[in-house]
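All protein chains but one are shown in place.
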Amino acid sequence: MRATRVITLFTDFGTRDIYAGVMKGVILSICPDVQLIDLTHGIPPQDIRAAAWQISASYNYFPKGSIHLAVVDPGVGTSRRPILVACAGHFFIGPDNGLFSLLYQSGKPFDVYVLNQKKYFLDKISATFHGRDIFAPVAGHLACGTPPEELGERITDPVSLSATKPKFDGGTLYGEVVWIDRFGNLITSISEEEFKKHIQGKPFVIKVGSISLKFLQKTYAGAAEHGIIALFGSSGLLEIAEVSGSAARRLKMGTGAAVTVTIEKNLKEIEENRS
Amino acid sequence: MRATRVITLFTDFGTRDIYAGVMKGVILSICPDVQLIDLTHGIPPQDIRAAAWQISASYNYFPKGSIHLAVVDPGVGTSRRPILVACAGHFFIGPDNGLFSLLYQSGKPFDVYVLNQKKYFLDKISATFHGRDIFAPVAGHLACGTPPEELGERITDPVSLSATKPKFDGGTLYGEVVWIDRFGNLITSISEEEFKKHIQGKPFVIKVGSISLKFLQKTYAGAAEHGIIALFGSSGLLEIAEVSGSAARRLKMGTGAAVTVTIEKNLKEIEENRS
Partner (left out) sequence: MRATRVITLFTDFGTRDIYAGVMKGVILSICPDVQLIDLTHGIPPQDIRAAAWQISASYNYFPKGSIHLAVVDPGVGTSRRPILVACAGHFFIGPDNGLFSLLYQSGKPFDVYVLNQKKYFLDKISATFHGRDIFAPVAGHLACGTPPEELGERITDPVSLSATKPKFDGGTLYGEVVWIDRFGNLITSISEEEFKKHIQGKPFVIKVGSISLKFLQKTYAGAAEHGIIALFGSSGLLEIAEVSGSAARRLKMGTGAAVTVTIEKNLKEIEENRS
């Protein structure tokens, strides 16, 4: 017996509207025996960059063969292409606007298909909701056995966001805040791996806004109440948190804010050069 | 093999409370093999009119035979009747307070049953949560094969909301805002069909609050940033949107607000008569 296919939904639709529910209805009308999972509908509206990070941080916890339906689609109805990406044993369906950039940049092999077979779409295609009219039905057909090659045609030039990885220059690692979670933790683009590779166990200073941090904690309970701490969070990324509070509210920072880690020796040189 | 039955949940419960989850527990205790879908729990509290529109806009994307459990129930515990509606190959279960008005007014044949068979309810019926005590267990029994005729008795006088359809009078189509989505788009009661039938391709002016619009766009990206536009949205209804913004916040408008479309020739006459 073939196991039930998992289809996750990953959107900026929020939970007030019927949009996500309607996409599920379309899928179930095509392929009734699927396991539908709301991965999140909480991406900030039209924030492709934040979405790209969250897709990359989550897909791998699902079984191989899962289909991830990602709809953050400010260009819906324009000429941006609908695509299917096969990567790391998973399938990703959504608009070609950079949503899947971190997969392309992961070093793992991938194939991209432009979805150009109208027979796998709904009969009537609106100009404003391709999640329902194109992406959901294609996911349904894929889940029930239509192979990617039949759903579209291979392309080699998918849109990829620039500068998603932190840069290391002159003893400083330059990153950014890529997500703010429910608890107000600021999650950055700096992975533990990159941190170790560049900082190499030397003394360092993390700077975010007006705050400087010289230590890493292991847990959220790792300092006094309302202290600002840095730690590697559950996705392996550097996080800035407030103990029993919200770092985002306290520091008044959002996604895109700069975060740096400087080797202390270099910091001294920088400060001496300034004076 | 009979396919798994779909049961959708459609409520004003929000997502903070255990209420929707508990309804699912009741259903699964009666009929374990169902596909449970959260259509929305984001109806504004007790807004029957908004709910009626959203049910009508969404049910048809689900497979025939689906059961839609709709609980927006300000009169719970009073004499309002619990009902089951069979329409267009779908089943609807909820309070008889007008929630299903747009189905009755759609021109499609329908049957309504008052749910009066206590053996299909939970043993103890609270005065405040019939979603859990009456509607969920009835949905479970229906999903597992009990026919509507056994669950209740046919009635012919269900409650139906008045004036849901736009009126056309003196060259003007009078509608209202029926939903505000997550993106702040104002969705109106004016369908593309009604628009075409009455405006007949003539020049027109759409008025909503202090704004006048003379053109229809095809997509949300169809004008300059922060421009206010009109378009037919994914449900086939006239929408007022702000490009890369929220029309609801910008125009400070909510559900129930008036929206008119006037044929320009008539508009001139109206203005001449005024002066």
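First chain written, first letter: the chains are A and B, and each begins at residue 1.
Here, a contact is a pair of C-beta atoms (placed from the backbone, for glycine too) under 8 Å apart; a residue touches a chain by one contact, two chains touch by 3 or more.
Values in this document were obtained by computation on a predicted structure and should not be read as measured data.
Asks: Given the contact definition stated above, which residue among B:F13, B:Y59, B:F91 or B:Y220 touches the chain not shown here?
Replies: B:F13
Asks: Please give every residue of chain B in contact with the chain that is not shown.
Replies: Touching the chain left out of view, chain B contributes residues 12-19, 21-22, 24-26, 28-29, 32-33, 36, 38, 45-46, 74-78, 126-129, 132-133.
Asks: With the missing chain put back, which residues of chain A would touch it? List them for me.
Replies: 3-4, 6, 8, 15, 35, 37-42, 54, 57-58, 61-63, 66, 181-183, 218-222, 231, 233-234, 244
FYI, only the chains that are shown with their structure count from here on.
Asks: Could you work out how far the Cα centre of chain A sits from that of chain B, in whole Å?
Replies: 33
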